[in-house]
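A single protein chain has been omitted from the complex, and every remaining protein chain is retained in its original position.
For chain A:
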């Protein structure tokens, strides 16, 4: 009857001992988290203009013509604007990087009028490389960028606190700690990826991380839900076995949902164009890490704290099932 292909690949009933390896996973996680945190300071995040102010111009020529990046860099650097970044990107219509499209980023010096500076830069680029079109222009003042940064961090902090409160309220404090540990883990590692790949940290990236938080919690909640249920069902089973059982029971779901999400985001990263690439990559990574953390961070931490099982048993009717004979 099971003639459709994936059902054979996907595990139907697993009996993996996740908790046994939790110690190694913890070491790995801690090392990666520390590395990520360090990376956020040295070399540091590649802040986009959203958060540090400045301007970014998207410059393009007709297909086939080449924008001499070196000339553009020199001409803009000649204006004494400090940090100037010039980078070739893929063409918008063909998605191919043939050298005809570039992004120019620069700072607007304190006290200078943005519009004047942008006009100067546009003039310098045209002088250096000939007629070009400016398809996208963004300028963010330093005041606004500071506010955006603060509100971005505030949003991340708020999300974590609210998730903790939510889990505390819906489950038990121990679950809350486990969930938040997993959450912090995912957020920190996503920051690590942003640093390693030199992705631009922008408003969109904050949205990506918030989504990772949402997804990671989603995953954790599914595992915790089952864990709570199993704790009621198997009153005498050792906690580590209950955790293993719950992780195994939810494993197929975890895999199917995670793989769908990752595949779809991969499609977005490949076909969604330059603007969404960094965003989708961070999201994809966050989902993989989120799946891992709900298995290896969230649940084992509950083991560290222990659970008061008496309370959980209050309203539960023990159900005798064939599975109680599990090791």
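Throughout what follows, a residue touches a chain if its C-beta (ideal position, glycine included) is under 8 Å from a C-beta of that chain, and two chains touch if they have at least 3 such contacts; residues count from 1.
The criterion applied here is as follows: contacts and distances are computed from a predicted model.
Chain not shown in the complex: UniProt lists it as "Protein translocase subunit SecD", one of "Protein translocase subunit SecD", "3'-5' exonuclease", "Iron complex transport system permease protein" or "Inositol 2-dehydrogenase". One of A:68, A:98, A:225 or A:241 touches the chain omitted from the figure, and that residue is A:225.
Within the full complex, the residue among A:31, A:96, A:144 or A:304 touching the omitted chain is A:144. Although one chain is not drawn, the whole complex shows that of A:82, A:136 or A:238 it is A:136 that touches it. Here one chain is not drawn; of A:210, A:239 or A:303, the residue touching it is A:210.
When the omitted chain is restored, the residue from A:103, A:155 or A:184 that touches it is A:155. For chain A, the residues touching the absent chain in the complete assembly are 1-7, 10, 12-13, 58, 92-93, 95, 114-115, 119, 133-141, 143-144, 148, 151-152, 154-155, 158-159, 162-163, 166, 170, 203-204, 206-207, 210-211, 213-215, 217-219, 221-222, 225-226, 229, 249-250, 252-253, 256-257, 259-261, 263-265, 267-268, 270-273, 275-276, 279-280, 283, 321-323.
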